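Left out: one protein chain. Kept in place: all the others.
Let's turn to subunit A:
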Amino acid sequence: MKPPVFDYVAPRSVRETVDALGDPGRTAAVIAGGQSLLLEMHLWRRRPDLVVDVNRVAGLDGLGVDGGSLRVGALVRHAAFEAPQAVPGPLGTLFQQAVTNIAHPPIRARGTLVGSLAWAHPASEWCAVALALDADLTLRDSDGARQVPARDYFQGPHRTARRPRELITSVRFPLLSDDTGVAFIEHRRTHFCFATVAVSATLTVRDGVITGSRIGLVNASDRPVRALAAEQSLLGAEIADDLYHRAGRAAAEQDAAPVAEPFADPGYKRQAVAVLVGRALRRAAADQRSRAAGRTEGLR
């Protein structure tokens, strides 16, 4: 099918954008990459009266570090995170591992990270990463801006704290310290499928003791999940292999709330969560060791 009839505007500034979104008589949709929105419009599942194209808005394409955090503007494409130097430190490694799981190069050239957060699909890689890392979103309407932490933002499948008249202008991710190891692992049926389950994991180790861990689960519920029970099982423990297995079981049994899908019933997804969390933590631990070895190497 073809998209239903709508009006289209391409504002040049954030002010013009939020004014267009604030029109009370119309259902508006923001288009940035449009790789999900246009598909939904083809299928007539989304029928906006007005499409507000932000691709020509100045100042939304910024990607950079300031203070202790990475700021990602609304127009930064997925592909930006494929470059090894795009984001410094362990956060950059995590982003690079996560992004290659998102669709394929032509989709990554158009789709945006902020767009994924706006879309809030339960199988979105970025949504789970944002939740696990305590990202902070900036939403703006014609009255001003507000910050929403990721933990208050995701409310269900395609449901978020964003009000219809608001534009997400950027999102901030806290940078990860050098004593943190990271891993992102995804399981899906074929190259073309959405994630059956995926796991984003960080592990911070000081003097052989785990002092921090952040675990995000993709498609393990009707929204992104932070695996707090799994994280809790790791804190204060000395590094050991059986820890990761236990954390995986905790994530599967206490944190995940899987929704049945074709080819993946809840029991299967729980098993996949258990295995992937264990695997991701082992890989994060190895990453942390190699970073520590690299630093020692640098000191000699």
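Some observations on this one:
Heads up, the rule we're going with is that a residue touches a chain if its C-beta (ideal position, glycine included) is under 8 Å from a C-beta of that chain, and two chains touch if they have at least 3 such contacts; residues count from 1.
Operating definition for what follows: contacts and distances are computed from a predicted model.
The complex includes a chain that is not drawn, and of the options "(2Fe-2S)-binding protein", "Sporulation protein YqfC", "diguanylate cyclase" or "Metalloprotease TldD/E C-terminal domain-containing protein" the UniProt name matching it is "(2Fe-2S)-binding protein". Residue positions on subunit A in contact with the hidden chain: 1-8, 10, 31, 34-35, 38-39, 42, 51, 53, 55, 100, 103-107, 109-110, 191-192, in rising order.
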